[in-house]
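Only one protein chain is missing from this complex, and each of the others stays in its spot.
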Amino acid sequence: MEAIVTQFFNIEIMVKALPLVLQGFGITLLICVVVIPLGLVGGLLAALASVSQNRALRWSAIAFVDLFRAVPPLVLLIFIYAGLPFAGLSLSPFAAVAIGFFLNNSAYFAEIFRAGLLSVHKGQTEAARSTGLTQTQALIHVVLPQATRNVLPDLMSNVVEVIKLTSLASVVSLGEMLHAAGLVRSLTYNASPLVLAAVIYLVMLWPVVRLISRFERRIAS
Amino acid sequence: MTQAAQGAVAPPTLTVRGLRKSFGAEEVLKGIDLTIARSELVFVLGPSGSGKSTMLRCCNRLEEPDAGEITLEGDPVTGPKVDLNRLRLRMGMVFQAFNLYPHLSALSNVTLALRKVRRLPRAKAEALGLAALDRVGLKAKAGSYPAQLSGGQQQRVAIARALALEPSVMLFDEPTSALDPELVGDVLAVMQDMKAQGMTMLVVSHEMKFARDAADRVIFMDAGRIVEEGSPEQIFEAPQHERTETFLARFSGRG
Partner (left out) sequence: MEAFLDTFFNGAVLARYAPSILQGVWVTVLLSVLIVISGIAGGSALACLRAYRIRLLSVLIVIYADIFRALPPLVLILLVFFGLPNIGILLSSFTVLYLILTLVLAAFAEEIVWAGITAVPKGQWEASRSTGLGFTQTLIWVVLPQAVRIVIPPLTNRAIAITKMTALGMVIGVPDILGQATTAQSFSANASPLMLAAIAYVFLFLPLVIFSRWLETRFAAPGV
């Protein structure tokens, strides 16, 4: 029991690790601020393409989405970070993370937005068009608000997934929170810094996870 | 109605010439000709699948006609260089399923096109929207969301949404078919009132009593064609065509 406390919940080591881990947390937030909007925008565009009347556009959007849902994000990330330099394209860890996550997140957000767009009844567009709104206006003012609302829990839970996914950036030596915690662990041979990082993730994400569960139940009933 | 009597020189409110439409191999409209005069209420009858809803939806090009010409007050509706969205402001449409926007209040449902297509400032749009809701007796429900309204109230909001744009003609696509019987009356009363105020209306419906009371002219459609047309008395009392008779016989219990 005592071993568990000293090895996992060692306050002394946690205190020492805190500044570095918090610095990493700042980078985690920075990654989130960049990749979440990128993924939302990319996903929305891909979703719009995937329900378009244009056959070629529709199928290429679906192919894009399925391809990047099939490749594990870590594989994509390592491919971009460690593979592309062989082709003369060297990217900073941050750029590699941003691009890899953009591709991965867009695919997942696209599936969600697509489901949302398909959930809005055709009569809504017709009513809007019958009062003179253009296709784009109908989309912006009538279809998108409903589509987004219908899939809000899914969007939120995917945002949680993205935040969790930022921990992969540690693999390409981007100094986010897990990377910082892992570094201190390797110096102290003690797992407490990792527990510290876990606690910070938990504090950040648990309320959201709870909220989503509640949301989903409300929609189901 | 802004322009008063322009007399015989004014073009008809709506004309349809040689309208054809197919869905895949099936020809739903096989050449429809129709003229609706100002302030006329034309009532369209026919079995399901006769093409009446499609005809209505072709009038404001929610369905794209395969062939034919449509004009609104002399202005072409069909053709390549038509500003469809401007024209649609002049043609109100009421749907069977109401199609109210569930994420917007009754008032915002009514003002959306006023603000986004007619580009009115918010205050002006809301004043017009409230006036339109008042006309259908729902001013008090302006802040309610569609889910908080009964079916009849939703349909009246939908009518107000179209009315607020001050259209030249109103197209009704089975406006009462989705309503519980006790809620139908309110909607028909609103339509009756619009008729009294001189609105031009094209109504696809099965409400025979309304047709007798309010229609200037009744059209019977079957299999993509207009089979016969005439005054309500003619059509209901002395139908010329066998198909009309058979159809009306099935509804006789409800007339």
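Each chain carries a letter (A and B) given by its place in the written order, and its residues are counted from 1.
Heads up, the rule we're going with is that contacts are C-beta pairs under 8 Å (C-beta built on N, C-alpha and C of every residue); 3 or more make two chains touch, one makes a residue touch a chain.
Source: prediction; values computed, not measured.
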item	value
Omitted chain's touching partners, listed by label	A
Among A:Leu29, A:Val51, A:Leu74 or A:Leu152, the residue in touch with the chain that has been omitted	A:Leu74
Residue ranges of subunit A at the interface with the undisplayed chain	3-4, 7-8, 66-67, 69-76, 78-79, 82-84, 86-87, 115, 119, 121, 150, 160-161, 164-168, 170-171, 178, 182, 185, 189-191, 194-195, 197-198, 201-202, 205-206, 208-210, 213, 216-217, 220-221
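One rule holds in what follows: only the chains that are shown with their structure count from here on.
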item	value
Contact set on subunit B toward subunit A in their complex	60, 62, 85-89, 91-93, 95, 97, 99-103, 112-113, 116-118, 158, 161-162, 165
Residue ranges of subunit A touching subunit B (in the complex, touch as defined)	121, 123-124, 126-134, 137, 141-142, 145-146, 149
